[in-house]
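The complex appears here minus one protein chain, its other protein chains still in place.
Order of writing sets the labels: A, B and C. Residues in every chain begin at 1.
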Amino acid sequence: MRTLIKNGTVVTASDSYRAAVLIEDEKIIALESNPGADADEIIDASGKYIFPGAIDVHTHLDMPFCGTITADDFTTGTIAAAAGGTTCIIDYALQTPGETLQAALDVWHQRAEGKCAVDYSFHVAVTDLNDAVMAEIPALIKKGYPSFKVFMAHKGVFQIDDATLLKVLKQSGEAGGLVLVHAENGDVIDVLVKEMVAAGRTEPLYHALCHPPQAEEEAVNRFITMAEISGAPAYIVHLSDAGALGRVADARLQGLPVYAETCPQYLFLNIDRYSEPDFGGAKYVMSPPLREAGNEEYLWSGLASGNLQVVATDHCSFNFKGQKELGRHDFTKIPSGAPGLETRVQLLYAGGVNEGRISIHKFVDLVSTAPAKLFGLYPQKGSVTVGSDADLVIFDPEAAFTISQATQYQNVDHNPYEGFTGKGVPEKIFSRGRLIFDSGKYVGQVGHGRFQPRKPFTGL
Amino acid sequence: MRTLIKNGTVVTASDSYRAAVLIEDEKIIALESNPGADADEIIDASGKYIFPGAIDVHTHLDMPFCGTITADDFTTGTIAAAAGGTTCIIDYALQTPGETLQAALDVWHQRAEGKCAVDYSFHVAVTDLNDAVMAEIPALIKKGYPSFKVFMAHKGVFQIDDATLLKVLKQSGEAGGLVLVHAENGDVIDVLVKEMVAAGRTEPLYHALCHPPQAEEEAVNRFITMAEISGAPAYIVHLSDAGALGRVADARLQGLPVYAETCPQYLFLNIDRYSEPDFGGAKYVMSPPLREAGNEEYLWSGLASGNLQVVATDHCSFNFKGQKELGRHDFTKIPSGAPGLETRVQLLYAGGVNEGRISIHKFVDLVSTAPAKLFGLYPQKGSVTVGSDADLVIFDPEAAFTISQATQYQNVDHNPYEGFTGKGVPEKIFSRGRLIFDSGKYVGQVGHGRFQPRKPFTGL
Amino acid sequence: MRTLIKNGTVVTASDSYRAAVLIEDEKIIALESNPGADADEIIDASGKYIFPGAIDVHTHLDMPFCGTITADDFTTGTIAAAAGGTTCIIDYALQTPGETLQAALDVWHQRAEGKCAVDYSFHVAVTDLNDAVMAEIPALIKKGYPSFKVFMAHKGVFQIDDATLLKVLKQSGEAGGLVLVHAENGDVIDVLVKEMVAAGRTEPLYHALCHPPQAEEEAVNRFITMAEISGAPAYIVHLSDAGALGRVADARLQGLPVYAETCPQYLFLNIDRYSEPDFGGAKYVMSPPLREAGNEEYLWSGLASGNLQVVATDHCSFNFKGQKELGRHDFTKIPSGAPGLETRVQLLYAGGVNEGRISIHKFVDLVSTAPAKLFGLYPQKGSVTVGSDADLVIFDPEAAFTISQATQYQNVDHNPYEGFTGKGVPEKIFSRGRLIFDSGKYVGQVGHGRFQPRKPFTGL
Partner (left out) sequence: MRTLIKNGTVVTASDSYRAAVLIEDEKIIALESNPGADADEIIDASGKYIFPGAIDVHTHLDMPFCGTITADDFTTGTIAAAAGGTTCIIDYALQTPGETLQAALDVWHQRAEGKCAVDYSFHVAVTDLNDAVMAEIPALIKKGYPSFKVFMAHKGVFQIDDATLLKVLKQSGEAGGLVLVHAENGDVIDVLVKEMVAAGRTEPLYHALCHPPQAEEEAVNRFITMAEISGAPAYIVHLSDAGALGRVADARLQGLPVYAETCPQYLFLNIDRYSEPDFGGAKYVMSPPLREAGNEEYLWSGLASGNLQVVATDHCSFNFKGQKELGRHDFTKIPSGAPGLETRVQLLYAGGVNEGRISIHKFVDLVSTAPAKLFGLYPQKGSVTVGSDADLVIFDPEAAFTISQATQYQNVDHNPYEGFTGKGVPEKIFSRGRLIFDSGKYVGQVGHGRFQPRKPFTGL
């Protein structure tokens, strides 16, 4: 089966050029200026960009959390991903204290298998380190799981101490893994939360005030110190704060292999959202929280300057009705997280490329190529090249969009970007050569998505 | 005429993959996994990389300077370029005070025309600003010269004052130009030089001591301030000092469009060279000078972190005999400059990629893609893509090299890297589809090189 | 003649304690807990502080500038000084290009002699350097003028180039002098002013917009670089900007002998003042200009942390009527400067000590002791110690004040702090043992003030 996409402009993390893309079965086999006619199907991409399928390296689907379970499972989540031009996700398998990492992976594999619209893989979160778990780390890297998450926050739940952090960094680094961190000081948050609750300050805004930017900057600094001492590469998830970004920039300037991702919510939303009426601020309860207005622009500069390498979503959706409402009288009971899997690519294109903040190459790099390289999916995924998976987005830069819950695929009763408008729409999405999304409609088959084992870390 | 290069690995600033490259006349027309057989010539690149031809955006050929003239002219220089995998250069046309910028271009065009082995273009150096010259700036951008050099050093010769600097930045920035700066404080240098000479300190080492790193860091800081005030993009040539790099990094983190190049001499050599016996230090008299040992590694980190975007050469060769010797009793009379056009690519590959300091993609970006983009040559040049010029380097990563004056194409009686060894050799060089260098021999035709008008600045 | 001040609390830059102060003629001869009764006059200072007389190291009295002459001369200015607790000033003698430094001193001595209510001394501003002037520098240090001012701003008038700056620093530093700088980039200002005027933007606010904070930060950075290269101590006058302060802090942390003064206007006023109606903003036209709101607090932190060592006034008064009005249609014609000699001490006490921003010791240090030490007046002046001049302020910390032009001694038709209220009033002022100001009235004799030759620089 051969498909030819012609007349479009191929855009990669470094290049853009007019060429036809020839797909055979699951792979791209040629890029040509004058294509032949020997294709089973020919698609005209005149006036369109051909991007590599986007990769979202930070999702939480079908995850029990805060006494409830995320609104999106692997089916609704990955269809939403496809709708937004994302053809591969990496979700997090969380170790249950006392159990093995493999046990966590088994659970998550079971949740995902046969249910995905796009390809998927897993990071493993280490919450309870012992000698057996230490031994699992190199073994799992060999099995295709070269990335380990640790939490410096969520005291009493996921939070590890610095000794554990350093040991995981050393063990992972020596075996070719990358350590990912949720960098906030959980002790600070814990003290402040208890104070706020004791003082009767229970509205959603206090969630943000209990997660001060200093607590993030401190944790980022500490994590970088550990990374430097260990010699291991290190990656900060959902970096939200300008001060924290400054620490990353310092580390990188000194030559340390430190990487960081931010998320659309920190680029487009700010702390004012917590004051939406009727408990509306609950929709934005997430960790780290939204920051002061003005902070967003520093993060955009971080993307442009190369100090932030990835934009992912931390997609973790909960319905307002019945879920976010659990915390109506106590912000600590609001399930923490927000949806975003479906809107990341459009938002970044419109806010980044159209607004002149980042180049179109940087855009592709942030949503696809850098994630693929950092997490061992490249060159199979993350670019439009001969031999890579035909995960492609035919993107119409002139089409207008309005984001709305009413029209989304995400299975959740609100959208944090409700009413956002812009230009640039993923029109057709291919996953390994199959058209799975077309002009607003999902046309794929659930179960098409396949687990992707990943290669050890090699840098960008 | 069609040429097929098969079995190689194409490497771009973001990608690497096995593909055949199909060339028709001057252009790449296809990248394929299973090429057909309809080529006039087929080249087997098994085990080789296919890089885009490198671009050296900082050369001085056939230039009168310090009372003499550079040892390399456009013929010897561009053959040396080809030998080193460089298929396009941008040289500097220097305004004579009192005359127009166009007059300088006319002189330089005459020097280059019909004499080049590879393609070439020109920056214009502004040394004497008046209203007529202000008017020339937008006109020249339209004519294909979108980059203007100014000097903060060379007091009494090329040095401009800050008002001129700011005016050039504003004028150039508004019209789509990029301002390039030699960032050293010329007043400081002038005072120190006079002191040294008066004190009888005339050996080559004193050249370095009269150009302290602080004088560079200061000028870089000042230039960035001007760029910020003007809103214009700004580019620092031959950045040599870790402190100066820190200022660039700060500016970039704040979102300023500030760019910087460094050169192999600052990555591989240090101040100890000035103490070579028998006046040997004179070979390394250049501005900025070689810095303290240890400084090199900061620059490497600057390349890896993205804070330095370009590696160029500032190739400006003078023979030791008869030229450098002019300053045997007074370092101020040593013609300032060193050769490097031929060795840049190999050195950066061996010291950077082989040593694990930068990825192979970063390497390609530094020597080819970023220069092409910043200086308006992209996408015609700077990558291996469908539709771009077939400027290609077939590079053997396993071949060993030893740098020596005895075997070089550079027309100069020494080589600053004499005896350096490493692995990775440009084996075959194509310029617009023509094989011009093959296995150590120049096989092209002088005059093949063509002037390249360039597009206005659009960023990276 | 003996005077005993008893029951007060002596406060110095490091100490505070209850003690009687015994004065004999011009000097303090004892500090005692149980004083004898052998004084000619006994003053009860119960509930009062006894501070050393304040020193204002930055005044411009009887100075021709901008085509007019300052409103205050040495008589009105020094009476106002006395009224505000200042018992010594250092004014600036400005070299006329082509003439000697001594000639400038002669002029200024003539202006001051016999006309001063408090002691006085002179800095010398170097505007035109040649070999003869270079030779004057060490000679003048020996004669009691160990401080030399240079201007990096005022292009075409006072501005010197970097070579001159470096030469003055070297010459002064070797001979025991301190170089003072007006640190703004005059070229930037010049370009911006011409643009604004050409664009018809002539209101007072544009004065501020033509003096951007970056132009100050840049100049401070450059001056520090020169100081580092020269090895000489360096002092920045009227530092106004948080960014510039950061550069000073960096230099000091590295061990460089870099000092800086700020002024009350930058601690209490901000850019909003330029929008006062009816051309009222003209009153605040000074260089550097008032900065954005919020900047003030950074300067207060700079005082508390020790990164700023001196608070002086840059007192340079012009009447609104007839003087400031000269620039009603063109801000460049507004005489630049504002009064402040009379209000410095109260403002700093009320805003600093009462508001908890600085300790009372730091307050004394900023207005008296550090200035005395840095400028060679210590220990004769600058503290309350045995053997020092009986320049004393009996200060009532509980007395309320309201600043007003109506009640001031400054000979100018407005007051930038009109309506400011606070607590803490200089009640009695002694100059070398003589009571010259008492409860709001000048009771001294014009001509009492004496020229003070100063000692070479020794640091703090």
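We adopt the following convention: contacts are C-beta pairs under 8 Å (C-beta built on N, C-alpha and C of every residue); 3 or more make two chains touch, one makes a residue touch a chain.
Everything quoted here is computed from the prediction, not taken from an experiment.
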Visible chains in contact with the missing one: A, C
Given A:1, A:139 or A:163, the one touching the chain that is not displayed: A:163
Hidden partner chain, touching residue among A:212, A:289 or A:352: A:212
From C:297, C:355 or C:418, residue that would touch the chain that is not displayed: C:297
Touch criterion as defined above, residue of C:29, C:42 or C:209 at the omitted chain: C:29
Which residue of C:16, C:68, C:354 or C:411 touches the chain not shown here: C:16
Residue, one of A:1, A:229 or A:400, that touches the chain absent here: A:229
Touching residues (missing chain, whole complex) on chain C: 10, 12-19, 27, 29-34, 245-246, 249, 252-255, 297-298, 300-302, 304-307, 359, 361-362, 365, 369, 379, 383, 385-388, 459-460
On chain A, residues whose C-beta touches the chain left out of the figure: 155, 161-163, 165-167, 170, 185, 187-188, 190-192, 212, 214-215, 217-218, 221-222, 225-226, 228-229
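We adopt the following convention: only the chains that are shown with their structure count from here on.
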Pairwise touch network: line, ring, star, complete, or other: line
Distance-maximising chain from chain B - centres being C-alpha averages: C
Chain centre separation (chain B, chain C; CA means) in Å: 51
Euclidean distance of C-alpha centroids - chain A vs chain B, Å: 38
Overlap residues in chain A, where contacts from two or more other chains coincide: none
